[in-house]
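Removed: one protein chain of the complex. Kept in place: all other protein chains.
Letters A and B mark the chains in the order given here, with residues in each chain numbered from 1 onward.
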Amino acid sequence: MKNNITLILALLLAFAASAQQKGDVLIKNGTVLTITNGDLAETDVLIRDGKISKIGKGLKAPSGAKTIDATGMYVMPGIIDAHSHIALDAVNEATSPVTAEVFTGDAVDPLDVSIYRALAGGVTTSHAMHGSANAVGGQCETIKHRYGTVDPEALKMKGAPRTIKFALGENPTRVHGAGNNMVPRTRMGVEAVFRNSFSEAQEYMAAWNEYNVNKSKKGFKGAPPKYDLRLETLADILKGEIIIHCHSYRADEIYMLMQVCKDFGIKRLVFQHVNEGFKVAPELAEFGAGASVFADWWAYKFEVYYSTAYNATILSENGVVTSINSDSGELIRHLYHEAAKTQKYGGLTDKDALSMITINPAKQLGIEDRVGSIEEGKEGDIAIFNNHPLSIYAIPMYTIIDGVLQFDRQNDPDDMRIYVNPEEKIDVTFSQNDHTVDRCMQGTEFLFKN
Amino acid sequence: MKNLKHIFIVFLLVAFSIEVSGQNAKGKTGTFALTNATIETVTNGTINNGTIVIKDGIIAEIGANVTIPDGAEQIDCSGQTIYPGMIEGGGRLGLVEVNSDPRTRDYNEIGDVIPQMKALTAVNPNSVLIPVTRVSGVTTSLAVPAGGLFPGTASLVNLHGYTPDQMYAGFEGIVMNFPATGRSSRWDRRSDEEIKKEAEKALKKLNEVWQRANEYHRIDSSLKASGNAAKLEYYPEMEALLPVVRGERKLLIEVNAADDIEAAIEWVSDKDIDVVFTGVSEGWRKAKEIAEADIPVIVGPVLSIPNRQYDRYDRAYTNPGVMQKAGVKVAIKSGDAENVRNLPYNAGFAATYGMGKEEALKAITIIPAEIFGVDDKLGSLEKGKSATLFVTDGDPFETKTQVKYVFIEGWMIPLESRHTKLYDEFLNRQPGLEK
Partner (left out) sequence: MKRLHNAVVWKLVIILFIGVLPLSLYGQDEKIAPVTGTYAITNVNITQAPGRTIQLGTVVVKDGMITAVGKTVSIPADAKIIKADSMYLYAGFIDGLSHVGVDMPKEEEDQDVDDPSNPPNDIAGIQPDRDVRGLLNPADKSVDDWRKLGFTAAHVVPEGRMLPGSGAIVLLSGDTPDEMVYRSGTSLFSQLRGASGIYPNTVIGVMAKYRDLYRNASYAKSYKQRYEQDGAGMERPVSDRVLEAFYPVIDKRIPVAFKAESVLDIQRVFILKNDLGFNLMLGEVKQGWDVIDKIKSANASVFLSLELPELKEEKEKDSTDTDEGDTKKELTAAEEEQQRLDARKKEMILNHYKQPALFTANGVKFGFSTLEAKSKDIKSNLSKMVENGLSEDAALTALTTAPAQLLGLSNTMGTVDAGKIANLVISDKPYFDEKSNVKMVFVDGKLFEYDDKPKKKKSDGEDIDPIGSWSYSTETPQGTTTGTLKITGEAGDYSGEMTNSQTGETTSISDIAISGTSMTYSFQINAGGNMLSISVSVTIDGETFDGTMTVGSYGSFPVEGERIPEQ
């Protein structure tokens, strides 16, 4: 009994020590699904110092490196979720239609056991997003699931591009228009919020440029413009430093945001959910916007009533970079199964289906040169399955991040909490499968009670 | 080449628009022969290279050597497999259209004790959700009211028909939500003490209701026995509970947390009633007890997170298998509405995580049919049973498997739904970028 506890603690400590660490692993003799370079039978993958150093046959493990026998198993790149809210203490600053200044990176919660559950589904990277209560939501953080640490910084994927959440349609109009009687109450208002925000940001940039040019001049008497973190952030979007990830459903609003972005010279744009993206697929492809979709969610609210589970296929066939996301602590655990639904709904190839949860979301997050495929030089993020990951009979067996084994189905204990709530006695029994509220609306529920 | 494709699509669109008047193409009835098929009977093993003859809504013949009647429409199912229609063991399909809009929600009437509220009344035969579901091979679904202690009467419906009565599949059961001691959400800040007290209070209320139902039954019975013309006053709640008390109608008890399961077993133990547990998300903690009490369960959703932070991550996946191995009669449900079509994947995960393919298939076919007492018609492919089945190009649990044909009570169902229609219209949208 006592030994068990000691074991758990030792394991946890081992995890804590491994946070941010880079490891060496040799994965032997698996079927390697590289995504970008075909499938390689009975092939080894060697990870050294956190990076994939060699892919080939008969590789030798360097001394001290862990070896995983993947005979009969499938080795794929760590799964990437372009839309999630796990590992966050706060999701929505729902008090204003524009909150570009807030940042989910400030609320990263490395203690969330959902991170481990995602690992147990082969997911190594997720996009910890702000919610969809505001037309311009907050900036988001791209995290790696380095579970086992109390340090939020250890989860952050340093160097990943900045991203920000936008939202269209029912959520922002409901929260602000219906809830607080302020713009936007309609999709017209949503557009106006964007145009106002970007126009103000242009003025703001101009004012600061003028000030910075003049301030070193002799005898300059001017005052600096009022500093505004919100406008600073919007200005960074205009400068192309931040990728917009926009919660959207209806074709008309998707089209609207593309027009707004064209008018303001914004090029980096990914639509999230985008249930009616298939209706404007040619326009999305032409713009070069990404689409990050649910495999089959629909009808839980009116703006997704005219949806189809063939969305991903239609988008993909029209040349839109498309990913399948979870937006849920439940779905994130079986994204490989969600990706397989593109084969049921539209008959995508294995490679195209798997791209939806690997290289495509990587592209949407601007991290495709680091993760999303098994290539030499890329980061050692790997998921290993006992069966082909698109099969219903696939079980994730190992998940590796930066060459460090983060999930091992055979050896991990049941209780994977890092901190235990000292006050808690009776445990939360959540009611499951409630699609009435988007996870995106987390933290705004109380606005709608009564 | 491009032009050709263009013309072809225009042709398709014209054909399409002619076919699609109203919401969906009509179903087709008649005599059908599904030939050269692999037949998974579920109850009698696998028939290779077999034939099923469908006539008058039932399976007229089934086997490897079957005479095909004259005039039968022959469908060559080479390389394909026939399965009995999948049965959703409890969701909101038919009772809701767009969940966020209360005007389209018909599963939650006001009142704590309202067993007389009949789901069948509110099932919308024309719901857009129904074709989306049945084209995936789910042919039958239990529509379950939700809410308080006794939220209503659930009804089993086949997913084809233009009135509720045409859809009715022969089972109704009274739903009960067993008083829960778990926390409902992160906003639930009640103290342990309060949760206990409230559950006790709810249990007390339940027992009071039950006692009254028993009184109603006693008086009603003695009036009837004595041939007395006097009748009990109109009391619809009690009238609805009467068949349950008499053991003539099933009581579907939704119960999830381990302690609650134990309490529910205890509650049932001194009553001579016909009970099914539903939900049962922590059944794995009480598998032995449930098996000993000989109570069948309809478990799900399987694709869900564990109830407790410290539970192993795959508890919901392994739950059906654990119970089944302990000797519990296990059916599986998705518990969904618009995505009841994911029922085979709920079963598939259960199969993968310990239950095995065969048992998991039973858990969405013959077992729910038995639980609902409709196994004379549904749940397996046998001569004389309802011709409610589907044909696939592979393992129905595998995600990529395509459903080729669906028959419900002998009606061949058009394989179209809003989702397929939108696919047809938009895969190559015309006009494209340029008008």
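FYI, a contact is a pair of C-beta atoms (placed from the backbone, for glycine too) under 8 Å apart; a residue touches a chain by one contact, two chains touch by 3 or more.
Not measured: the values here are computed from a predicted model.
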{"item": "Touch partners, limited to displayed chains, of the chain removed from view", "value": "A, B"}
{"item": "Option touching the unshown chain, where A:G138, A:G169 or A:G380 are the choices", "value": "A:G138"}
{"item": "Absent-chain contact - pick from A:A94, A:A120, A:A160 or A:V190", "value": "A:A94"}
{"item": "For chain A, residues in touch with the removed chain", "value": "1, 4-5, 8-9, 16, 89-90, 92-99, 101-104, 106-107, 109-111, 130, 138, 150-153, 180, 182, 221-224, 226-230, 415, 417, 419-424, 443, 446-447, 449-450"}
{"item": "Touch list for chain B against the chain that is not drawn", "value": "184-185, 187-191, 193-194, 197-198, 258, 285, 310"}
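Going forward, only the chains that are shown with their structure count from here on.
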{"item": "Footprint of chain A on chain B - complex, ascending", "value": "97-101, 128-129, 180-188, 192, 195, 256-257, 281, 301, 303-305, 307-314, 335-339, 341-342, 345, 348-349, 351-353, 395, 397-402, 418-420, 422-423, 426-427, 429, 432-433"}
{"item": "Interfacial residue positions of chain A with respect to chain B in the complex", "value": "113-114, 116-117, 120, 170, 278-279, 281-283, 286, 296-302, 305-310, 313-314, 317, 329-330, 333-334, 337, 340-341, 343-347, 390-395, 414-417, 425-433, 435-437, 445-446"}
